[in-house]
Each structure stands twice: as C-alpha cells, then as structure tokens.
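In this view, the complex is presented without one of its protein chains, the others remaining in place.
Up next, chain A:
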C-alpha cells in the first residue's frame, strides 16, 4: 500500500479578502519511483496549488485542512515543523516553475544559484558545491557549463534559463520532481528539447515526476498516468492511453475536443465548453462541472459525485460518457458550419492575386542597439525584419508563424502603421501607408485595426468597457452620442457579451471575455483588416476555442481580412488560408495552409510541425527527441547564408555561403532552401509569389 509518494484527502483553502477559496478539495493520488503523473486542467483548477501544497509553500492565508496527508516513503510531511520541511524542499522534493524569465534571481550568477541548494543540504564546501553545480549544469545540456557558471541570468535565453532552473531542482537528486508548466513560456522547438531532457533525466535518476500542464499534447507524450483536475477536484484519473481513448468524464471529453489540432478541418467549428469554471469561493453543491456539462441532469446538482472506480481508472461523474467525442458528433454537431469563403472556391491564394487588399513588399526593419557603435564595425543593429513580401486578398486570413524573436510581432506593427519600415512598402487597398502622415493616416486607421495578445494589459483598467468601445468612434468623429452608444450595444452583442457589460470595468471580466472586448474594439470602426498578434495565447483551451470560433464567424459575416500572428501552428492552421513561416526576420516558406501542413518544403517548417505536441499518446511516443535542435541565433549577428543552417540537419557549406532565394513549389507555394524536402516546381510555371 505504501508508494513513494502518497497523497490523501489533500484539501487546501486560502483566505483572501474576497472570502475563502477552496483551491484544492479532497485530492488523493500516489506516485511510484520512475513514474510521471500528469496533472491537467485549465487555469484556476488547483493543479499548481496541489504542487505547492505538497511542497508546503502555500501563499499567505493558505492552509491545509485537517485530514490532508502527504507521505514521502511513509513519512508524513503535513504538520512537519518548518525547520524539518526546509530539509525536504530542494532535497527530497524539488520543483521547476513555469516562467524561466522571472524565476532566477537577477542579481546572482547562475553558478551561485545552482550551488545554493547543494551547499544548503549537503553541508559540503563551497568548492564542492560549485563543482557539483557545474556537473549538473552540464547534465542539463548547458553548453560549456564551467565557463558559464559566472554568467548572470539575463545573459541566457529563455530555453537555457529553464535548463538552469532544472539543474537547480536536480542538484540534490530529489526523489520527486514537481514540474509546474515547465515549458509553457517556451517556443515549441525549445519545449520539445526541455521535455525530452526531463524524460531522460527522470529515467537516469529514477525520479518520480509530477508534470503539471494545461496542454493535452504535452500530457499525451510525457505522462504515464493522468489526473484531470476541475475546480479544485480530480475529475478523472487513469493511465494515459486509457484516458485519451476511453475517458469517462464529460469534462475530459470536452477538454480534448476543444484543442485545435493540426489535422483539424478548418471548416468545422471547434468544440467549445460553454461558460466559465466556477468561482471557488462559493462552489455550488453537486458536481462542479454541472453548469457547463452537456449531459447534465438534476441528479448532478443534487450531490457531489465521488471519485469512484478501480485504481486504474477513477472518475467522478453521475453520467459517465464513453470515449472521445469525434469532431462533428455529440451535442455540438448542431452548430452551423462557417460560411465558405470565396478564396476557398478557387485555388488557394488565387483571390489574393486577383484583388489584393494588403500588399507588403520588401519590408525591412532594423533597430539600432544603444551604444552599439563599434569602431571598425559600425552601428550594431537588430535585424528584426529583413525583406518580407506577401499579399493578402479580401476576406482572406494570412497566418504568420515562427519562434519568439523571429520578427513576427514587428512585422505585424509595420502592417498597421504603428511602426515604419526602414525599407519596403505596405500598400492597403492601393494606398501606400508610408506616404500617409498625420491626419490622413489617423483617418485611414479605421480600415486596419489590431488585436493584442494580453487581454489584461491592452484594455485601460480605468475605463468602462462602454467607453473603451466608444473611443474609436469618438476619435474618428463617427455618429452622435446616441448612435455611438447603440453601436456599442451592437458590438457587445456581436462578440457575445451581455449589454450591461458596457457599464463594467475590464477587471470585472474573465480573460476570454476581455479578449472579446478587444475584438469588439477592433471591430468598432468596421475595419477591412485586423492584425491579431497572438490573440488566444493567453487563454485557456476551452475559452480559446470560443474566441477562435468567434473570429471565424466575424470574418464570415463581415468579409474581414485577418493577419494572425501566432506561435501555435494549430491555431494558425484553424484560422488561416495562407501561412508564412518566419525565421530570423525572413519568410522561409509561404503557401496555402495545406501546402505548409501537408507539403512543407523547408526543413524548418517540417521541424516546427514535428515539435507541436499532439494530444495523442501513440503519435507522441513515436517521436524521437527534439525535431529542431539548438536555439534561435541572435538577430544582431545572423548567420551568413541561410539563417537556419546552424540548426538544420541538411545544412552544407553552400548554405553558409549563399543565401537561398524563395523558389516555387507549386501555385503560390514558395520556400527559401537549397536542399528542400520536395522537388521545386519547374521554373516556367512559377507562381506569381512575390519574392
């Protein structure tokens, strides 16, 4: 009965000014050495709080309730004096956190920070601790660990910092590692590297691991067993294969169905979970998922279902379902299909050449480095965008993908005239934005609007939503006060928010609702083009699907054109007709969504697609290691020739000497590679893709 880690009836409450939050409710599970347990759920479901409860690191006001028990190798940790508990933390149980950019002390060297837990727990000398730190840093794949010991965190990239954090957690070879969203803040290529590293280290050190994540794809590939959490409780617990193929809880089913996939038919709306997770200060009696469940009956609201079933598969549901919901089946099948857009009738991109709404030609944007004048070299600059050209037709969506730092956000700002290119032109409906100045430009802005990534910081916290939505109309002098207010009501209805929302402040809305406000604000001036920079990356899976469906619906009803910037290939796949893959400021491949996903010609595109975790255990296990190795080179000194050559498995000398030009691989499909994965199209039938 005794496992390495036994958690029983773990119940955590947090006293806040708003009341007592029942963050974790009666959570029980166990863990064996060498095993990985996935803890999956949306934000606020209690998965992180479960991890912190195990570590005894509750926030102020947090307490474990009576009956909670955490036993490590039979030793009870709950109620241990703080002195004893500090000997467990970082020694027997260690934790890796989500954000590597903020999780290291900026004023201390990484060597010092990794040596700190060694010094603390092993009672060895400083020199021995430093030696151990260098060893561990080497083990987690930090290049030249001994030389880099004296580096400060800001000198390392996000991926390397996460390696340092892992090294810190593993320095004392803990028996249990809690990894709390260890890759959420990282790019997919780096995510794959870090996850592979964690799996390898777990096997080598024989650790047990708790992998906390919101990502069903990450869970599928890396967990042996999975606990699905909802509103502070475990909703379902099973082995990974069984959970993905034979889930019984409707929440698990809905969660999985709402994940956009690379294989998604973009014509079928994503499944969504209506509503929001319950407020944990006053949870209603009965099943906590009842308010959002498609199968709900009165019995569900009468009493809270217990977690039942054999140890291999337990679930808390009155009306268990059986297995995954196939797209287009189940209670959501009745949703209308989005209207087909004109561009999909002909060849992809055909419409773009017929009547381009937006045309970017040879865009270049460079940012000089402060104090970067080096004698003999001249001014050092960040090459953010280096010669990007593409066109976008009326009613089309252009998706822009790439890792962080590839220049996609800078490009987005150039497209809407929030920044001016150093070279090249942006033409919108025949007008060159570069020639517009002052009043003329401001007036023209009504045609192109932007939706931002962070719905928390992109809305003025001191303005009511009504005022936020009216502001564009007021600035552009459109309509009377009465008409503007009517327009606000229409906009709210259009994005699915209640009319009384106009009187509320942004903080009174959830993240998904705020992003709807952001969309409504962009729509206020009935623009023709919306540039959306990571529109859903800050949102939970179920809410993400709602916003993505809304964006599609609005496009169909208003004939909007979108440029969607995202690091998430599945999101872009779902929204975009055509996709551009960016690397170090250049488009390395451009084509229809199918070209990119089914007929990728550039090794980078293929690697990027391979790195996306898919919510399918077999497919994930079939992958071998990281698809793209290494890190994005510095845009200050990009590699000669092909920018991708430093990470490309196919690179030869030619790639270093000669920069590849975009070559045609079919109608409107082009890639810039000397050694493409497919045969380029014969020169004469080259499509009119701007190069």
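In the analysis below, a contact is a pair of C-beta atoms (placed from the backbone, for glycine too) under 8 Å apart; a residue touches a chain by one contact, two chains touch by 3 or more; residues count from 1.
One rule holds in what follows: contacts and distances are computed from a predicted model.
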item	value
Undepicted complex member, UniProt protein name, chosen from "RNA polymerase sigma-70 factor (ECF subfamily)", "Peptide/nickel transport system permease protein", "Methyltransferase domain-containing protein" or "Inner membrane protein YgaZ"	"Peptide/nickel transport system permease protein"
Contact partner of the left-out chain, one of A:117, A:324 or A:535	A:117
Options A:4, A:21, A:39 or A:104, residue touching the unrepresented chain	A:104
Selected residue (touches chain absent from view) among A:55, A:139 or A:581	A:55
Among A:49, A:94, A:469 or A:550, the residue in touch with the chain that has been omitted	A:94
Contact residue for the chain not shown (choose from A:168, A:223, A:280 or A:414)	A:168
Interface with the undisplayed chain - residues on chain A	55, 57, 60, 82-83, 86-91, 94-95, 97-99, 102-108, 116-117, 120-121, 152, 154, 165, 168-169, 369-372
